[in-house]
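Report on the structure given below.
Now for chain A:
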Amino acid sequence: MKYEFTMPSLGAEMDEGKLMQWKIHPGDTVTKGQVVAQVETTKAVVDIESFRSGKVLELLAKEGEVVAVNHPLAIFEIDEDQEIVTGGIKMDSPAKEAEKNTPEFQGVNLREAIGKAMARSKKEIPHYYLKRRVSLDLLMSWLDKKNALLSAEDRLLIPAVLQRAICLALAKYPEMNGHYRDGKYVPSSDVNMGTAIALKDGAVMVPAIMQSQKMSHSEFNRAYQDLVVRTRQGSLKNSELIEGTVTVTNIGDLGSDEVYGIIFPPQVAIIGFGRIRKEAIVADEQTRPGFVIDLTLSADHRVSDGLLGARFLNEIDKKVNDPESL
Partner candidate 1 sequence: MEKDKVKEVLKDIFHQVAPEVAFDGINMSLPLRDQVEIDSFDFYNIIVMLQKKINVVVPDSKLSELKNLSQLIDFISAKAGELK
Partner candidate 2 sequence: MKLTYRDALRQGLKEVLLKNENTFLIGEDVGAYGGTYAVSMDFWQELGPEKIMDAPLSEAAFTGLAIGAALGGLKPIVEIMTVNFSLLAMDQIINSAAFMRYMSGGQITIPLIIRMTTGGGRQLGAQHSNSYEGWLAHIPGLKILVPGTVEDARYMLRFAILDPNPVLIFEHALLFNMQEDFKDIPKDFSPYQAKLRKSGKALSLISYGGMLHKCLEAAEEMLKFGQEVEVIDLRCLRPLDEKTIFDSIQKTHRALIVEEDWKSGSFSAEISARIMENCFSDLAVPVQRLCRKEVPAAYAKHLEESAIPQTKDIVHKLQEMLT
């Protein structure tokens, strides 16, 4: 394939070089590292080498000619399969700055900023709270069977599956999703599911899985893991931090059985799930040990009420216990 041999930059302050002498002729073969020409820079006459092996097709620059850095000097024919180590990038690709990952909390200590938002939320938003214990035995056995067949990367994680169930339930109960702004409720067709993620230094961030309603359960599963990894690396997008329409928090995983969240303004609901644990279950007159989890809902009374909230939790329970539907 054609390869353009260009005037190399040999120092920060060099922007052109004078081609003094060619050491190669059209038709010659060139090996990597071979000196192919001499170039005069402001400092001295310097040998320049080829970084590719191949055949010289054409010499573009004439001896004595001044050529700008990166401008072509010659054309080589190099063999295709030569694994070019530096071939994976474009040499003129510009570098851009990382996105600021916490626009709202810029310069402000994260914990403080969240504290302020919570205080505002507690004051302004009339919360109502509901709890429901959900059995997970069915889900667990389904998961064990599924994961046994799936590859490592595709393993289904319980927190992701539970959030997936919530996402589907929200389709039936849209009043739990969206924003409350300037005195009125603004529903949202998208479910941007905010996920509370604890960082190593203890601060909590709530980035959202954007448009989670469009995802398949494996896509959702991968999006969930990707979000956690990127949160910890601090490489989130602004939109993921601002445009959440509902939030789920499973901070219970280490500590308490139940977690009552405070709604993240301007959202209208937050669902919490506590620790997965074994409890005595009474079913058809017998008690047996079974996996359970406590789901809690804190929602905005200006948008929905306890009755709707209870049906919403019930819908989540139905989804969790019908894993195939996820």
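The rule we apply is simple: a residue touches a chain if its C-beta (ideal position, glycine included) is under 8 Å from a C-beta of that chain, and two chains touch if they have at least 3 such contacts; residues count from 1.
In picking the candidates, the idea was that all candidates are chains of the complex that A comes from, given by their letters.
These numbers come from a predicted model, not from an experiment.
Here chain A is shown alone, and of the candidates 1 or 2 it touches 1 within this complex.
Residues 140-141, 143-144, 147-148, 151-153, 155, 157-159, 197-198, 225, 228, 250, 253-254, 276-278, 291 of chain A touch candidate 1 in their complex.
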